[in-house]
Structure formats: C-alpha cells, structure tokens
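Structure in structure tokens, see below.
One protein chain is absent from this view; the other protein chains keep their places.
What follows is chain A.
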Amino acid sequence: MATQQTRSLARFMMAPSVVLLFVWMIVPLVITIWFSFQQYNPLNPIRDGFVGFSNYALFYSNPAFLQSILNTLTLVVSVLLITVIGGILLALLIDQPMWGQGIVRILVISPFFVMPPVAALVWKNMIMHPQYGVFADIARFFGAQPIDWFGQHPMLAIIIIVAWQWLPFATLILLTALQSLDGEQKEAAEMDGAGFISRFIYLTLPHMSRAITVVILIQTIFLLSVYAEILVTTNGGPGYASTNLPFLVYQKALLEFKIGQASAGGVIAVILANIVAFFAMRAVGKNLDK
C-alpha cells in the first residue's frame, strides 16, 4: 500500500514533466486561438484589432485552403496505402528463410533514419531531376522523354518521397509482429492443408491487425504534418498544387505575415489532428491494458 509520504513523493517526481508539458501545450495554443480572432500584421499594424470569425472566413474562402486540405488528405491516404500494403508484402518476404537476412533488414530500414531534408533533396536532385536524375537516365535509355516530376506531378513526387521514408517503418513494425507469430500454429495450419492464401487471411492477418492499427495511427500523426519535404522540393507549387495545410499556415504566417489567417489555419489543423487523435488514443489505450 502506498503511504501518504510515498504518494507525495511520487507527485513531486512527476511534477516537472507534467508542468512542462502542460505549459508547452496550453500557452502557445491559447495565443494561437487569440490571434485567430485578430487582425494582426507586423508589417501593417494600422488595421490591427478584433475581427471575430473573419479570419476563418478568409481562410475558408481562399481557394488554396480547400486545395491544401485535399492535398493533406491525399498525401496521408496515399502514403498509408502504399506503406501498409507494401509493408505487409515486404515483411512477409523478409520473414522467409534466406541468406543474409540481417543485411536485408538493415538495407530496408535505412531510409527511416535519413533526415527529411536530405531525403527530399536526394530524390529531387539525384533521382527525379528531369535532366541529371536517375529516372531521366532510365527514361533516355529506353528512348523516352524524361518526366519533369516536380513540375508535372508534384503531389505524386512528394507521395513517392514520403512513402519511401515511411515504408521502412511499416515494414519493421509489421515484421516484428510477424516474427512473434507462434510457429506451431503455422505448422498446424499447414498440416491441416491450409494453403498460403488461407493461412495469410485466417492466421497471419488477424495476428498482425494490432500492429497494422498502430502503424496507421502513428504514421497519420506524422503524415498530417509533413513539412520539410515540401519546403525543399516544390515549395508548395506549382501554384498551390502541392501545398498541404501545415505548409499553407507556414506561408501565411512567416512569408505573408497574415498572422490572423495563419492562426485560423492552425486552429483548423488542431481540429483535424484531434479527430485523428481521438481514434489513435483509443487504440493505443486499449493496447495498454494488455
């Protein structure tokens, strides 16, 4: 039984973390909400003042806004599809008996450790560059016209880069889950004459379901706020073709100094993240009890 003394000691030990995180979460958020109802422009302070919901209205009527929400969701959903399906296939492949499995694992996981600006620049210049990139070399080898990835298909290019960064994460987690599957169960199923497909659907997939949930939820958190990849490749363009919500807010705040509108965008981003977070917390919370 915890005594009064140990309980207050425990509180004392937790205080720094709790207080720090509380301040870090509440103070900036309150300032953002406050600014979202203000006209505030450091370059043109004459018209500053309370404006009600007009920042939200402005943000909403901006054609870039809907485009950015759409881009945000496109990016999240596409990368999730690629990494989860690709991750399952890759995990199944790597789980097979083979020579040099350790090295294969290391090669596959590596992109995850590459910092986002490096990943984006390497893809932009070495791989997808319409003149000097490897893709262009391949296209020319087959006598085709090289594709200007960031000019013609900016979203697709960014999706490919981000998927490359996150496929290793999905693979690693799914592989870990796969390897904890009981070998005897597999053997029993095999002896009962279950083929590869039915073994996969009735045994492997249910076993991996928790890991798949976790992969989806954690990736969603990070994918909702992709930033550096866009900054160093397309800079949101052409036009707003590859601007996502975080990038739009950044542009409004630090490039156009429309702080009120940027804050309104920030609040919308928080709401969007909260909807996702609600499901995320429930799933992770359930796993806690096991």
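What we mean here is this: contacts are C-beta pairs under 8 Å (C-beta built on N, C-alpha and C of every residue); 3 or more make two chains touch, one makes a residue touch a chain; residues count from 1.
Here is the rule we go by: contacts and distances are computed from a predicted model.
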{"item": "Chain not present in the shown complex, as UniProt names it (candidates \"Carbohydrate ABC transporter permease\", \"NADH dehydrogenase subunit L\", \"LytTR family transcriptional regulator\" or \"General L-amino acid-binding periplasmic protein AapJ\")", "value": "\"Carbohydrate ABC transporter permease\""}
{"item": "Contact with the hidden chain (one of A:Gly52, A:Pro97, A:Gly193 or A:Pro206)", "value": "A:Pro97"}
{"item": "Full-complex contact with the absent chain, from A:Val51, A:Ile69, A:Ala241 or A:Ala277", "value": "A:Ala277"}
{"item": "Residues from chain A at the interface with the omitted partner, ascending", "value": "2, 6-7, 9-11, 13-14, 16-18, 20-21, 24-25, 27-29, 31-32, 35, 90, 93-94, 96-101, 103-119, 121-127, 131-132, 134, 137-138, 164, 167-169, 172-173, 176-177, 180, 183, 187, 190, 210-211, 214, 218, 221, 224-225, 227-228, 231-233, 235, 245-246, 249-250, 253-254, 259, 262-263, 266-267, 269-270, 272-274, 276-277, 280-281, 284-285, 287-288"}
